[in-house]
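Note that one protein chain is taken out, while the other chains of the complex remain in position.
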Amino acid sequence: MVYFILKRLVQSVFVMLAVAFLAFSLFRFVGDPISQMTGVETSVEDQERLREELGLNDPFILQFARFTSDMVQGDFGFSYRTRQPVAEMIADRIPATLELGVVALLISLIVGIPTGVYTALRPRGIATQAILMTTLVGVSIPTFVIGIMLIFIFGVQLGWLPTFGRGGTVQIGGWESSLFTVEGWRALLLPAITLGVYQLTLTMRLVRAEMMEVMRTDYIRFAIARGVPMNKLHYRHALSNTMVPVITIIGLQFGGVIAFSIVTESVFQWPGMGLLFLESIRFVDIPVMGVYLVVIAFFFVLVNLIVDLLYVAIDPRLRVRDVQ
Amino acid sequence: MTRRNLRQAALLGGALSLCALGASAETLRWASTTDPQTMDPHAVNSAPVLSFLNNVYEGLVRRGQDMSIEPSLATSWEPLEGENGWRFNLRQGVTFQDGAAFTAEDVMFSYQRASNEAADVRSWFAPVSEVRVVDDFTIDFVTTAPNPLFPDSIANFMILDKDWAESNDAALPARDAENFATMNVNGTGPFTVASRDPGVRTTLVPNANWWDEAEHNVTEAIFTPIGNSATGLAALLSGEIDFIQPIPLQDVAQVEGRDGFKVLEGEETRVIMFGFGHEHDTLLYSSDVTDANPFTDPRVRLAAAHALDIASIDRVLFRGKIEAASQLVPAGISGYSEANSDRPDYNPERAKELLAEAGYPNGFSFGLKCTNDRYINDEALCRAAASMFAAVGLNAELSTGPVRDYWPQLRADDFDMYLLGWSPGTFDMEHPIRFLLHSQDDEKRLGSWNFGNYSNARVDELLPQIQQEIDPAARQAMIDEVVSITQDEVAYIPLYTQPLIWAAKENVDLTQRADNFFMLRWVTVN
Amino acid sequence: MLTIENLSVKFPSRFGAFTAIEDVDMVIQPGEIHGLVGESGAGKSTVGAAVIGLLQSPGYIASGTLKLGDMDLRALTPEQAHAMRGDRISMIFQDPQTSLNPLMTIEDQLIETIQAHSDVSTSAARQRAVDLLEEIGIKNASERIKAYPHQFSGGMRQRVVIALAICTDPDVIIADEPTTALDVAVQSQVLKLIQRLAKDRKIAFMLITHDIGVIAQIADRVTVMRKGRVMETGDTAQVLGAPKHPYTRALMDAVPPLDHKIDRFRVPQEEGAEVEDALGQHAEDWLLEGVRGASTGLMLENLSVKFAGPRTSLLRKPEPYVALDDVTLTVRPGSILGLVGESGSGKSTLAKVVTGLVRPSGGTMTLGDAVLPGGKARPRNHPSRQLVQMVFQDPYSSLNSRHRIRDILSEPLWFYGFVKEAEARERLAESMLALVGMPPDAIDKYPHQFSGGQRQRIAVARALLARPRFLICDEPTSALDVSIQAEILNLLKDLQAKFGLTILFISHNLAVVRQMADDTAVLRNGRIEEIGRTEDIYAAPQADYTKSLLALTPVMDRAMLQARV
Partner (left out) sequence: MIAFLKRYEGLWLFVHSPAAIIAAIVATLIILGAVFAPWLALVNPYDLASFSLFDGLLPPVWQDGANPKYLLGTDDQGRDMISSILYGARLSLVIGMSALAIAAVLGVGLGLAAGYYGGRFDAIVMRIADVQLALPAILTALLIDGIARGVLPPSVQQDLRVAVLTLAIALSLWVNFARTARASTFVQMNKEYVQAAIMMGQHPVRVMFVHILPNILGPLLVIMTVDLASAILLEATLSFLGIGLPADSPSLGTLIRIGMQFLLSGEWWILWIPTLFLVALVVSINILGDFLRDVFNPRLR
């Protein structure tokens, strides 16, 4: 077990380094940070001097080495755009993105799993066909269109929910949370739905497919044959077995949710990491982009690790050793 | 109103969100596309920063609602006697927001800070050779040459408290790391920053000890950057914000059509224009003319100007909100050449004739570079322009991209024709002549945005004279000559003045200044 | 008493309704073990599923009566039927590996089942479960009940399955191939358990199996089915000992006897279609031309194979898993060596070592008179790649289902460079098909268009088209019905005799090996237990292991059965 976790950690470091390296080798193509940092009247020499000061003229290998060695020492550098410490900037934005991602994930699970089960148990029902079709249309509309549509329906026309931002937030030990106020939840709802729609469809379809598969297994047939009550059969036997493979995929997707919340954050002006990243691209804020990517890679490997551990927790075949 | 009550009830429900309860009628929530990058007035010379900080810091002079220069921390100023430069008499009894008294030492310190290599605004002080503190409330700025416009040019030069900056290790603007002044303020202005969450929300409250009489009734102002224009508009229409700058042109009708909202329209000072690669020997992006640069021929440039139907662009793309431009500054800016206020008319036939005269009866293809996130409808404009060019045989190979790598491309001479918008920082015609019309001269820092290196000896000769001429009539005559020359040679094709569209709730009274600065001190919430 | 009368089950499909079983009659008394035997497609599992109400959708009972005592099973509502399941009728599935929920402990599964049908407290249910496990032979049941299914061995797991089936005291248990997935020793124990339960608890068992040996050993009565219809029914001794129906007789003939060797199986000419000998002549000539000269033998000396075990610690190297341990054996040129052993004994690993798929960790292999390099050390163009060919166990996976028979059969000819022209290759392939008893038009078809037996013939044809001198047959008939098995075994015997092939014949079925092999090696846990002449080993086994294997294999002793009639 310890060996397994250690191995995953080593792989994680590799993945993060590779992401940072890739990103860094290519940042210089994104644009010129200097012309974004300076005003129109700044002379060319002043720009050159700044470029030199920031080490932007160094070969990228050197820039990358500096970035990683600083990072290893806990120094994440300063933003070109705001001059703030990048670590602080990202840390400030992490709660927003994580809460958005987690709530989106929860929505997708809370809606996706029951509908998945329902559509698996009644594969030919009209409701099933309707659900399948609706979700298909849902994932076929680009996220940004869905987001803007929701804003205009619920924010502008009906006036029920806020159109942007996080609403009321509360500081809890340095973690700025919108989960503890009604305002916060109201603000969270639309972006979370927007972000969760795709995930929901995916979850539902996965649960449905796996459930249908599981319902055909011998142990379910055996459970039916010995008269295990239907609700226990569906939820205790079938669903738990369904979740084993589903968790992997959902976990993998969660990394994606965090990484791809960019669009949702941009539409809802959600002050998360994705929005910060978009701004950083606009201003060619290399330190922020670099750290963002490493953080995303970190989340990604972390989620993978958690999924593996969850797997172990769920599946006794991996947890309990043979005692024969 | 019911909605607001509802929300407040909801707020009461969420017992933890007490801090938001301070919301009252005098709270102003406003949004713009970009967050000020820093709270340091000398670190970045960018409009979002200067606009925002003008509510917090003050300069020696300031601009009124009509852009005119008026006394601020200096009560009066006069040219120095016996040497070039200006003497400023400072206002007495002014205190910074932390209570420290304002003196000439602070001006001196701020000058040193703002003209330091680490400051992005140091170009303002290029003409300054020396600054002398005469006494606590008198300071002299000595310039290398006569400089009648110097007071105008330092309207955004904001004064910091020396002791505050030095004791907080902020004696110089932050360059590659933050310092105290990046996040904290201590100005003399009407408002001070109560809290700041960069990129998310910045809250301002009035400065109770402001020296001037407050014309506003704002007790709290909350700024939120909203990058996506549709989201911003939705936020306004749903009542979550009171004011937004700017809104997309095409949505003006939507806002106007709703009860309780209004649109403020004005002309910005920014003139949108096309520039040429005057200096290029050949076209870079042409598929047919590869051995010459037709744009070196003024007839071809004029043909391009005649091909553009500004009226249609105005009607369709800008909903009638733009003003056609004849020169690099809009009418009303000092130095505007009334004598040269005609622009080439829309005349495709004439354009074809001119092309034929220049030896290109069938036209030619070339590359047109444009931004797609810098100016209002910039991409749509270029697409429309390309279509109009094509109608006379000028086949533009359009290339649009974000501004983040646009300037480097222009600096690398990677264009045949390009889009540029220019707002005269000093609100004087001298500004575009210095940056756009004078030949490139790195040493003297002239022509630094003259990407195509348009060069005319007479223009180069006239610029220093314009800069130093005190007599308005003589100065205007020289400017008229420059405008006339550059119009004749079609140095640029000025297109129109960019419109300035703000939207607000009906109950918010505010002043829309031509530099797109939003000044809280003129806001009244009814 | 379970009564089945005129039962018909149909599966409506887009090609019209398919009648899976038709007019099946059967009566099972309490305490009776009723064998239901037949080959694949006979519909025997459908009978069981119909009784317990678990017909796979969209199958339905078209007609007939199903009665348990006085209760009409067909008249029950779905809820009643579900309540009845487990309570009065239960079921045992074939594979104990897959019939238990892997995520729940045995305890949870047992308690849940008990509580589903009787209103008892959890602790009472647990006590009952523990007692039951003790009863069916799980020692230390109060401890082991807390374990998960994967912590039990296959035999123990099947006991747990049986415990789950009987924990609610059902009247009838449908046992669908309950021992097919088990090794002989375990099978014997499970069968004894079933016998005991029938006797002690008066449970009526419907024992569905394809293994006539199992029926002969424990069934009181037997019903023989074929293609959905009952062929014959009666007392076991009578049906097996003196079969009346020709199908039953043919079936009995096809069962390989364990106690003596027969030359050929008598098979009704059916699947291996009548093929003109002349067509196969071309292939036969071609093969004979290639195999002229002495046969090739194989010698394995001190062969060992170790696999890396799962790594559990950073510091320690993982314990290797020993698949083959110091194996020495010789396959005499032109003979058949039978290799028997239970699952996990290393039989297949041995085949893979010889074919170069697995790298030996020690020992030498000699093919003919040349050393045979192992694993990756064997170059792709090594002559043994052609000389050694293999017939695999599963004819459903050993032929590439996306290739036509033409491509499958031409591949060796093309690959080894025997025949250059495509047309000539095709002619030879067609002829080879004839030689193995397949119509030549098979060449245009895909594997899935053939039955298992036909596919195995094609697999043999493919092996022969490489002109091998040494053939490895890894459980070539274990996936096939007994009558098809007989045909394939006959074919292999014929070919071996005709071409002087040397064959390594791997099987878990002692009776089959006895029929096929000249020499026999008994493998257990990667070690050779015993090796020698087949007749010697079967007549007088030396190793205890061999003795117990032979003793525990269920046999159909016809003489004894006949005597009982």
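Labels for the chains are A, B and C, by order of writing; each one numbers its residues from 1.
FYI, a residue touches a chain if its C-beta (ideal position, glycine included) is under 8 Å from a C-beta of that chain, and two chains touch if they have at least 3 such contacts.
All values reported here derive from a predicted model rather than from experimental measurement.
Visitor: Which shown chains does the hidden chain touch?
Guide: Counting the whole assembly, the omitted chain is in touch with A, B, C.
Visitor: So which of B:Val133, B:Ala384 or B:Ala477 would be touching the chain we can't see?
Guide: B:Ala384
Visitor: Touch as defined at the start, partner being the missing chain; which of B:Glu26, B:Asp140 or B:Glu397 qualifies?
Guide: Of all options in B:Glu26, B:Asp140 or B:Glu397, contact with the hidden chain holds for B:Glu397.
Visitor: I'm checking contacts with the chain that's been left out. Which of A:Val44, A:Leu252 or A:Ile306 qualifies?
Guide: Considering the complete complex, A:Leu252 is the one touching the chain left out.
Visitor: Which candidate, C:Gln109, C:Gln189, C:Thr355 or C:Thr477, sits in contact with the chain we can't see?
Guide: Once the missing chain is taken into account, the touching residue is C:Thr355.
Visitor: For the chain that got dropped from the picture, name the residues of chain C it touches.
Guide: Listed in rising order, the touching residues are 14-15, 352, 355-357, 379-382, 385-386, 388, 390, 392-394, 397-403, 411-412, 415, 449, 462, 466.
Visitor: Considering the whole complex rather than only what is displayed, give the residues of chain B touching the chain that is not shown.
Guide: Output for chain B: 229-230, 233, 248, 250-251, 253-254, 284-285, 309, 312-313, 316-317, 367, 372-373, 379-380, 383-384, 386-391, 395-400, 402, 405, 414.
Visitor: Provide the residue numbers of chain A that touch the chain removed from this figure.
Guide: 11, 14-16, 18-19, 22-23, 26, 28-30, 123, 132-133, 136-137, 139-145, 148, 152, 209, 212-213, 216, 252, 255-256, 259-260, 262-263, 266, 277-278, 281, 289, 293, 296-297, 300-301, 304
Criterion: only the chains that are shown with their structure count from here on.
Visitor: Chain contact graph: line, ring, star, complete or other?
Guide: It is a line, because the chains touch in a row without closing up.
Visitor: Go ahead and note the Å separation of the Cα centroids belonging to chain B and chain C.
Guide: That pair's centroid distance is 85 Å.
Visitor: In whole angstrom, how far does the Cα centroid of chain A sit from the Cα centroid of chain B?
Guide: About 38 Å, centre to centre.
Visitor: Over in the complex, which chain A residues touch chain C? Could you list them?
Guide: 2-3, 6, 217-230, 232, 236-237, 240-241, 244, 314-317, 320, 322-324
Visitor: Could you pull out which chain B residues touch chain A in their complex?
Guide: 3, 7, 10-11, 13-14, 16-17, 20, 35, 37-38, 40, 43-46, 117, 120-124, 174-179, 182-183, 197-201, 224-228, 230-232, 234-235, 237-240, 373, 402-405, 407-408, 411, 425, 435, 442, 445, 448-449
Visitor: So in the complex, which bits of chain C are touching chain A?
Guide: Counting only chain C, the residues touching chain A are 52, 54, 82-87, 90-91, 93-95, 98-105, 112-113, 116-117, 147-148, 150-153, 161, 164-165, 167-168, 174, 311-314.
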